[in-house]
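Of the protein chains in this complex, one is absent; all others appear in place.
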Amino acid sequence: MTAIATGAGAFRLEEIPPRRYAHVSGGRPEQALEGRVDESAKTPVRPALGLASISLAFGGVAALREIDLEVAQGEILAVIGPNGAGKSSLLNIVSGIYRLDRGEVRFGENSFREVPTSKLAGLGVARTFQNLALFKGLSVFDNVPMGLAHRVRAGFLQQIVGSLLGRRIEAENRAAAEEVIGFLHLTEVRDRLTGTLPYGLQKRVELARALVARPKLLLLDEPFAGVTLTEKRELSQHVRNARDSFGAAIVLIEHDIGVVMGLSDRVAVLDYGRKIADGTPDQVRADAAVIDAYLGVAHEDDKELI
Amino acid sequence: MNVMRRLKVTMAAALAVGLASTLAAHADEQFFPLQSYRVGPYAAGGTGFFGGFIDYLNLINIRDGGVNGVKLTWDEGETQYEVERGVEVYERLKSRPGIAAWNPLSVGIAYAMIDRITKDKVPLITINHGRTDSTDGRVFPYVFPLLLNPYSETSGIVNYITSREGGADKLKGKKIVVLYHGSPYGKETIPIYKLLADKYGFELEQIEVPHPGNEQQSQWLSIRRAKPDYVVLRGWGVMNPVALKTAQKVGFPADHIIGNVWSNSEEDVIPAGDAAKGYIAITTQASGAEYPVLQEVIKTVYGANKGNLEDKKRIGSVYHNLGIVNGILNVEAVRIAQAKFGKRTLTGDEVRWGFEHLQLDPARVEALGAKGLFHSINVTWDNHEGDGRVTFQQWDGSKWKVVSDWIAPDWASLRPIIEKSSAAYAKEHNIKIRASGDDQVGQ
Partner (left out) sequence: MPALSSAKSAWFSSEALWIGLVIVAAYGIVPLAGTDYLLDAVLTPFLALSLAAVGLNVLTGYAGQVSLGSAAFLAVGAYAAYNLHLRIPALPLLVDLVLAGGVAAAIGIVFGLPSLRLRGFYLAVSTLAAQFFVQWALTKFSWFSNDNPSGVIDAPILSIGSISFTSPAERYVFSLTIVVVLTLLTLRLLRSQSGRNFIAVRDHEITAKVIGVPHLRTKLLAFAISSFLIGIAGVLWAIAYLRTVEPAGFNLDRSFQILFIIVIGGLASLRGSFIGAAFIVVFPLLLSRIGAALLGSVFDSGVLEMSQRIVIGGLIIAFLIAEPRGLIALWDRAWDAMRPVRRPVYPT
């Protein structure tokens, strides 16, 4: 892979063999591309993510109550709310880490009562975590292709002897990783162990690992927490590029209202496990309930695990 | 770097001393490499046995100036009864000149050495233990389970019970329970007890005690239900005192419990305290220090402050006396071989010849000051055990007292089983079975 995309540009789709793309997005690239073009509100295809009356309780304490939410393809949805409002719980339900008590989760055509975590990547869902969840013992260059681990079909014996299939997939994954690493300006540190990198860079590596699979749905749990203002701007540009270049639907949890308002197409507000508002940034900004919740005392005692 | 320099000087000095001792071995010396175990779980046996062995070698050196002028030397390597340490010591010491024989006192180490000593042509002595079929000298030319192998021990115990009951016909209908240690060692005699039960018509029950055996309530309850006439204790380590104590609790009389050779030491009964009183155990060598050879060891060796036991009260204990007897057998084998090959340092193969002609009748044993300590031995080229006799001793609460004559096991009926096993070994290892003992002694 000689032509490595640099940060200024988006992913260059035309450089990627369509066969591979088909692999990643589960065989419906056209739809994903459409999602980029169409405005989310009037897209004719099924939403990338749909939540139907989700409820979750921890030992009698309700964390989420009757949440309905839809994210269209190519849409960036921000979920905001005070600490303990249930934002991370929501993502953990979507990624199958928590089992929901009632309700249903839909990814495109597939709907689940219990989301099968180990099949997420195959469904085209990727996520990052609130606290860093990198593989500290692997280099940046080894961490990023882990986002494609689900594609490796060769058995370990084939991997040892280096079968044709194994080598081809390995080379493709490496190339994809190389590209994302360049795209996110991580080339400098590509051979460093991720555990040794500064926080902001680690955040970026995690984003790279989520992006490398070109997910149809990308869940970002506070991707900008603890990074500098410049980095924040840069990262939000990358998030937007991901949407623009391959039509990912993005759900993002964020505290920085400024970033949220600038980046997202739509904002959902949670408070005490309920959705109290859902609309464009401007609508939400004017919502009385939201102002109330945000002006009120922030809830302590965060339930979020990850 | 003062410390470094001192270290270097010390190392150099140590090297020089090592070199000097190697050179000094050119004088006539016979070397006994000792794979001893003085720490670890079996230290009591190790210190007693190797202490006795060394005491006897010292006695020969001090009193007689060696065997016909050939000095006896030895070096110890700690094994902790672990096989790989035993192998390490073997490899470390095997290149020393003038090795007479190896005496590991450990079945595991002995097994690991069989290949090695056969290739190196040095005898391996496993007194009172070891691989039963190595009794067959036709297949195992270099291995000597002197005095008593596990099969003979089994037969000896049954013969003792026979004599106590007043004849073989009286065994019919009697019931014997064998309480054995749940290890390869403990299970080794299971088929032999069965064989003898069939032969004499006594009822037999064999009950396992899992290692280490510090909990035996259920075993002794089933013994109580079975109401046997005798219980044979084939124990090991902590299992023995626990067995005696539990027997007392369930009310089984101690004088109807017969211990085997690894349940016959002071260390096995003293922890049981009162419960051990009256307990009987087999032995190849009587305990006590009243025998002339023990008296000489006390006078000559301990008198010269060269005794090996730290605790002098252990002189004459079961393990110490086993070491003394082991010393006598090794030294006499060297002496017999010297008579044939000359009064000089012998090769291992020559000492092997000595062991194959190790015949000490009761008169010779008396001359050696060991009358009553052990009976006699008669090793031949094809019988490497040497028809050792056994006796039985009873614990009176403070010491062992001999309570039987010297009893002969029923070797004739055991030999076919041994030969069957050794033949299988020979086949598996492509060994040519020796047809006579006249084969050439290799140099």
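Things worth noting here:
Letters are used for the chains, namely A and B, taken in the order the chains are written, and counting of residues starts over at 1 for each.
As a working rule, a contact is a pair of C-beta atoms (placed from the backbone, for glycine too) under 8 Å apart; a residue touches a chain by one contact, two chains touch by 3 or more.
These numbers come from a predicted model, not from an experiment.
Only one of B:R63, B:R92, B:K312 or B:R364 touches the absent chain when the whole complex is considered: B:R92.
Between the chain not shown and the residues B:Y185, B:W220 or B:Y319, the one that touches is B:Y185. Listed residues A:E170, A:E234 or A:D256: the one in touch with the omitted chain is A:E170. Taking the complete complex into account, B:E78 is the one of B:E29, B:D55 or B:E78 that touches the chain left out. The chain not shown here touches chain B at positions 7, 10-11, 13-14, 36, 38-40, 76, 78, 80, 82-84, 87-88, 90-92, 94-95, 107-108, 111-112, 114-116, 119, 131-132, 150, 182-185, 187-189, 191, 421, 425, 428-429. Annotation for chain A: contacts to the undisplayed chain at residues 1, 95-97, 117-122, 126-127, 129, 133-139, 141-142, 145-147, 149-152, 154, 156, 159-160, 162, 166-167, 170-171, 174-175, 178, 190-193, 209, 306.
Throughout what follows, only the chains that are shown with their structure count from here on.
Rounded to a whole number, the gap between the C-alpha centres of chain A and chain B is 74 angstrom.
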